[in-house]
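Below, a portion of the complex is reproduced, with chain positions unchanged.
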Amino acid sequence: MGMIGGGMDSFIGDVHRKAAAMDGMIELVCGAFSSTAEKSKASGKNLFLPKNRCYSNFEEMIISEKNLPENEKMDFVAIVTPNHMHFSPAKMALENGFHVVCDKPMTLTIAEAKELEELVTSTGLLFALTHNYPGSPMVKQAKAMIAHGELGKIRKVQVQYLQGWLATSVEKTGQKQASWRVDPTKSGIGGALGDIGTHAENLVEYITGLQIKELAADLGKFGKDRVLDDDGNILIRFENGAKGTMSFSQIATGEENNLAIRVYGEKGSLEWHQETPNELVTRWLDKPKTTYTSNGNNLFPEALTASRIPSGHPEGYLEAFANVYKNFALHVNVKLQGNRIENPDYPTVNDGVRGIQFIYAAVQSDKNNAAWTSLK
Amino acid sequence: MGMIGGGMDSFIGDVHRKAAAMDGMIELVCGAFSSTAEKSKASGKNLFLPKNRCYSNFEEMIISEKNLPENEKMDFVAIVTPNHMHFSPAKMALENGFHVVCDKPMTLTIAEAKELEELVTSTGLLFALTHNYPGSPMVKQAKAMIAHGELGKIRKVQVQYLQGWLATSVEKTGQKQASWRVDPTKSGIGGALGDIGTHAENLVEYITGLQIKELAADLGKFGKDRVLDDDGNILIRFENGAKGTMSFSQIATGEENNLAIRVYGEKGSLEWHQETPNELVTRWLDKPKTTYTSNGNNLFPEALTASRIPSGHPEGYLEAFANVYKNFALHVNVKLQGNRIENPDYPTVNDGVRGIQFIYAAVQSDKNNAAWTSLK
Amino acid sequence: MGMIGGGMDSFIGDVHRKAAAMDGMIELVCGAFSSTAEKSKASGKNLFLPKNRCYSNFEEMIISEKNLPENEKMDFVAIVTPNHMHFSPAKMALENGFHVVCDKPMTLTIAEAKELEELVTSTGLLFALTHNYPGSPMVKQAKAMIAHGELGKIRKVQVQYLQGWLATSVEKTGQKQASWRVDPTKSGIGGALGDIGTHAENLVEYITGLQIKELAADLGKFGKDRVLDDDGNILIRFENGAKGTMSFSQIATGEENNLAIRVYGEKGSLEWHQETPNELVTRWLDKPKTTYTSNGNNLFPEALTASRIPSGHPEGYLEAFANVYKNFALHVNVKLQGNRIENPDYPTVNDGVRGIQFIYAAVQSDKNNAAWTSLK
């Protein structure tokens, strides 16, 4: 694996490296970690990388690695830069024959997203988008239960992603994570919408297996001088007639990382909270509340195989993230042997397109005073 | 106290009686419990009432009691009938000099609601609407914390009231509670909206001290052949610029009585769940999560006085309901002595008007595909 | 019902009155509420009792009521005094033909306890001991599940009752509840042991249907100058070979009323917490965790009939307490008609004897450095 972005000040770069390393299947062999050559090389040195594989920029890395012998060069690229720096390296990597792991949201525009989608199709290369929450065992159990019809037809959904870290103007204090996220040239047209709203959108579509058809969005800009949304409330309608609400925020004071979902079907319902990820609560017409646990009793295989340690031994954010990498690496290995997995269990370039369509629909709806707007 | 409705098949009549009796301040002295004289008298007999004060209908009761000596006749009327039978007895009681306790939603129409409001003003009589949740000690603590500015300016709200008991067509099985609630001639233009949506609306306005300015409602009719909503998702905007979501349902399979609220201010936030009513969770910019408990440490007096037993000894639905009656009875006593409480702590006829305005706004918004609609 | 004790300063008197009144089956008709005639009459007046039935002392009450016409006199006596004042009025009431409700622990000595037990047998009168926790619906569900063999043979038990209100020397501040509880002349030989340890002992025997055979107790006296225990840790062994721990405390700083029990059988286990009484968590060899709720799905009739309102509407301490009174009152009514309930569902004089035996065994064990001591 070669990494683009994720230098010393980055939070998410380290997460990607830990996640990729967890199962001993992926080795970091090179990187272009920062916007300056100097910083990039310093970061690489800290990571015990050989000097000659700490590149000044992503273009240099892609070209150089391409020319290395097959058994030496990186197998794929992981792009962990701010949003505005996803598209170019992803495109160049694909054009030069490298599989891609890319952070979300995938691009700044729908056109870019579709261009990547077409490139993936035309090259036959693999592309993973690092929505990490689908990597959680209990999320996989939720998805499997609905897919097997245990809840019956889905009628109602609630999804929320609540954080409070932008409740004050931290972007004015030099906090790097905050400053690029509130800057539309780096973040795109969505603020919290792109940063965490897309996680909510992805999670609800992943678990239910349903697509959001249209939405009515009321976005908020509560932080002083903010030009991008830092809060949003959205009505959603699904293709099958189900309805629901989505709520996200980065000004929900005191919330840490409160991603949660409830799904109600005709026969049963389920509830999952990211902050206590090892439990999945289900409720029923005519049975008591039943709580599934990671690696516990009566799970579907999809959920069981996503755990590494016995039930009761909590796994968390990094382990879910690592499942995305693990499943992607497995696919890369299968690909190396000339085969292909039909339905790989990690978010793909198609999920990336959905995410950008979601952002654009929500922003457009908000501009029209929350008028219903289709995702397309 | 004289009771109208609440005969043998009623659920809520018994709740009102237990709540009214809890503090030994209110005695049930007469009633017109059912739609037929016979059933009414049988119900009264079961309640150990003297025969002559078990009336055939509410008109008879009001006239007869009016003519009893001052120290014998009922002090006030409690109306616990289905929605369509609130207005007439409430109006007649007020016109004949009786204070009124009335179940919610107050009336079927805004005009009726305003007529009662005017009657209360012109007669100077007391009127309590039995939204019981404001009677919960931790709800009072929540209201007090916000009123004292502890959370700072309110920015975001989530409120939900989720039940699952109408997930199947129980109204077709002869279940009496269900059958009148899905019948617009008895329930009014709102289904779940009137039955529990109004609780959510009342709770959020009570706690925040803010009024909902406008809403965008997407109602659902998921049950077979239902003509009234059994589910709803609503965007709300408050007069002060705060935004939020409301979600209610009676088809949320497996949910029992999941009323919950979250309020986010600039400095802190709070969260309360009716099913575990003795805890109030608060979160802060710069302090750890703090959980207040009923009759526990550091409460405001408004919350402390709402508990009857030491902290850790759970009080629930009936005790909260009883607080509405207790505060009303205290006011009646003050009134008997010729005085008046400035801000009595129970929902009043004004809350009743708000509730009906809320129902009408939501139904109108839903008809207009969730267009923003003001409460008025 | 006539009440002995429970005057104006009392906490538990008011609890008894509210519990007795809840179902409209029991009326307070007289009382000897305090140690002085004056206070007793003042208390009675506050309770709207007629002057002539506010007695100066319990002897006067029992004699006077005995001589009233059958349809006027009290049906039974409720004794809600501190521990040292249970035996004499209970004995006198029984000797004069009155059924008795008595607070726990029943007496100060085993001899007294056995004397009451014999009196109950010889008179055929009814006797309820107000351990209230067996009145909780989920406790009844727990008992029923074990009785029906759902958990298999019981192997292990944990029970705890943790409070913190005596963590400081509140008895020196004039707090009346504290001062008599730390005084052996009023409390007996057990402090926290008698006050709450007996609740734990009763709960574990009620739920499991097993008797504690022997125990090894390590009591603590942490509060300054305390002569009675305010904390205890006990190993317990049951007649069937099961083992376990009991822990109780009134110096567990910050705990409110944390009574909790876990029972492990060969096939499953259960867990109940008094502070969230409407849930019963069960765990299984080969099924996911299942949580029963009051008045919810799949309950045994014993549990269902103990709820008054729909699932999701929390009932608490008073409602559980009221179930003891309700079941006792039902039995009194059956008795009035000349019949008798075989296994009445409220704690009886036999539970009272067990409680005192438990106190004595624990104190003796503690004196012998936690040597194993049988209950007898």
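A, B and C are the chain letters, set down in written order, and residue numbers restart from 1 in every chain.
Please note the rule applied: a residue touches a chain if its C-beta (ideal position, glycine included) is under 8 Å from a C-beta of that chain, and two chains touch if they have at least 3 such contacts.
Computed from a predicted structure; not experimentally measured.
K.L.:
Taking the 3 displayed chains as part of a homomeric complex, how many copies does that complex include in this file?
P.N.:
Every protein chain is the same sequence, and the full complex holds 4 of them.
Please note the rule applied: only the chains that are shown with their structure count from here on.
K.L.:
If you average the CA atoms of subunit B and of subunit C, how many Å lie between those two points?
P.N.:
35
K.L.:
Using Cα averages as centroids, what's the distance between subunit A and subunit C in whole Å?
P.N.:
For subunit A versus subunit C, the centre distance works out to 55 Å.
K.L.:
How many Å are there between the centre of subunit A and the centre of subunit B, using C-alpha atoms for each centre?
P.N.:
That gives a centre separation of 43 Å.
K.L.:
Which subunit B residues reach two or more other chains?
P.N.:
Within subunit B, residues 255 contact more than one other chain.
K.L.:
Using the touch definition up top, name the residues of subunit B that touch subunit A in the complex.
P.N.:
For this pair, the touching residues of subunit B are 151-152, 155-156, 158, 160, 164, 167-168, 216, 218, 220, 222, 231, 233, 235, 237, 243-245, 247, 249, 251-255, 262, 264-269, 282-285, 289, 369-370, 372.
K.L.:
Where on subunit C does subunit A make contact in their complex?
P.N.:
Going by the criterion above, the answer is residues 284, 286-293, 296-298.
K.L.:
List the residues on subunit B that touch subunit C in their complex, please.
P.N.:
11, 14-15, 17-18, 21-24, 47-48, 163, 165, 255-258, 274-278, 293, 296, 308-319
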